[in-house]
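Heads up: the structure comes next, in structure tokens.
Note that one protein chain is taken out, while the other chains of the complex remain in position.
== chain A ==
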Amino acid sequence: MATSIFTPNYPLKPSSSICVNTSPNPSKFATYIIKPRPRTTRINVLAAIASLSDPFVLQIAETLEDSLSSASPPLPLQKLREASSQSLLSTPWPSRKDEPFRFTDTSFIKLSHIQPIQFPPQSTNFLGVSTDTHLPNLVIVDGFLIDSLSQFPQLPNGAFVGTLSNLNSEAIMNRVSEFMSNFEGDLFWSLNGVGTPDLVLVYVPEGCRVESPLHLRYCSVSGGDSESKNLPISNPRVLVVVEKGGEIDIVEEYVGVEGEKCYWANSVTEVVIGEGGKVSHSYLQSQSMNAAHIKWTSVRQESASTYELVEVSTGGKLSRHNLHVQQVGPDTVTELSTFHLSSSDQTQDLHSKLVLDHPRGVSRQLHKCIVAHSLGQAVFDGNVKVNRYAQQTDAGQLTRSLLLEPRATVNVKPNLQIIANDVKCSHGAAISDLEENQLFYFQARGVDLATARRALIFSFGSEVIERLPHSFLRKKVENHIKQLLDPAVKGFK
């Protein structure tokens, strides 16, 4: 069965005139700015470019660029910065008129005073960073990898975990270079590329299986008070390269260290999986409820490789996950399980895109979300693209949403685009409150309504949480979710 769903396009309307003050410290961003001129036919082309150059974006890019240390970066990083700044020139700040941000309001970031975090925070501020972990872990504070807090794993020969500036192997450096700037993300992807202080590299050589999971702990320490409008931005960037037959288990955890501060974590993770390789990826996001959290996960899967993602996102005032999985060889297996909880005045957004270009790919996607607050919102745009040569693809997608409060909002847009003619694809979307008959079943056995609701709400998310590969993660997530949901359950009484 082959069906196609075409996503409507909302083209940008070029604004009629743009006026930009020249920056006091001219950088390459300033030189491209075009001032309005009298209207002629030629100018229309320029006006179109000018309209795409967003002064606000250029201003952020400029301050990010200024914040970077002057030491010359490793070549791949340099390449990344150049490509990113190039693309920022023609990328405006997204508005609700742009399809990918139709339901996601980013004005909260735009209206804040965005400040780059120039230096890693002083060690006195690390007190809040907990060190209780059983695993080798890398601690990334405000986008900077902090060696003194990290516990580097024992690695087999040829493997590498650390910042790009500390990498000595030329071969690996060249390999990394190959993967820089060959994916086009959006504005936030490019802002990260311009602003990231260094790149954290996880390199797994051919045939190497890394036994214990690698825990990446992203901590946000700098942050403004909710009234101050100050929004420090951090740009952590991680590249995971797993060569042919390699395997690794990555845990990414995002936390705000102290109180409910305002900050913006603008994170990018790239994963490259070689032939027959396997990456198990757990991603937990429990940022401050006043934070903006924008995250890119871009995955390239070569033939017969496996990528398994389990995500649980609960924090952030605005949390957006852009997940892009690109198949570059046949017989891949992709499993995406995500759970979003919007338990306060917050937006949880997942935009996933799975592009299948080769035969016999298998993918399973399950997205679940709960909105437990009347001002809460959840957004899901799940795109699966089965291109012409992706015959015998088996792609399944299911999204279920639970709305627990009046006026709670969910916007779901599952969409399949299928060109190949011999494929098996399914998708489903369900939005509901708790099932009355299930609640009655509990009550008929003597369990009161509040307890029954709590059990059913937890069970809804547990389908995803159970897929987390480590019990300590499951326990942590369960406890956290219980805390977050308690008011929602109590409020019901």
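What to note about this one:
Criterion: contacts are C-beta pairs under 8 Å (C-beta built on N, C-alpha and C of every residue); 3 or more make two chains touch, one makes a residue touch a chain; residues count from 1.
Methods note: contacts and distances are computed from a predicted model.
The listed choices are "Glutaredoxin-related protein 5, mitochondrial", "GPI transamidase component PIG-T", "Cytoplasmic tRNA 2-thiolation protein 1" or "Non-intrinsic ABC protein 7"; the UniProt protein name belonging to the chain that is not shown reads "Non-intrinsic ABC protein 7".
Of the options A:Leu135, A:Leu167, A:Leu375 or A:Leu456, the residue whose C-beta touches the omitted chain is A:Leu456. One of A:Ser169, A:Gln443 or A:Gln483 touches the chain omitted from the figure, and that residue is A:Gln443. Within chain A, the residues in touch with the undisplayed chain are 435-438, 440-449, 451, 455-456, 458-463.
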